[in-house]
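Every protein chain except one is present and positioned as in the full complex.
Coming up: subunit A.
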C-alpha cells in the first residue's frame, strides 16, 4: 500500500534579471532588462556592464558614449571610466567562486 507522487517533469517558469539595482540605464533610459534603442533582443544581446565607479549601463550605450568622448569618463560621476572586472554585480554579496575565464568585461555566454 502506498501513496506516492513522483515528479516526472516540472516545467517551471522563471524570469531573468540583470540584478542591476536601479532599473533604468542612465543613458538610454530603457530598463536594464529590456534592450537599448539599437538592440534587438534583451539579455545576451544587450548586456549590462558596471564601471568601477559602480554605475551600470547597457554595453552598447556606454560604448557609444565613450567613443563619442575624448576623455573616458562615467557620464554620471565624471570619474574615469573603467569596466569593473568581475562579473559580479555590486548587489551580490558572495562572488561566484568558480569563474571559467576571468575577463575584463564579462560577456554572458
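Basically, a residue touches a chain if its C-beta (ideal position, glycine included) is under 8 Å from a C-beta of that chain, and two chains touch if they have at least 3 such contacts; residues count from 1.
Assume contacts and distances are computed from a predicted model.
A chain of the complex is left out here; the name its UniProt entry carries, from "Anaphase-promoting complex subunit 2", "Serine palmitoyltransferase 2", "SKP1-like protein" or "Decaprenyl-diphosphate synthase subunit 2", is "Anaphase-promoting complex subunit 2".
What subunit A contributes to its contact with the hidden chain is residues 1-20, 31, 33-34, 40-44, 48, 87-89, 92, 94, 96-98, 106, 108-109.
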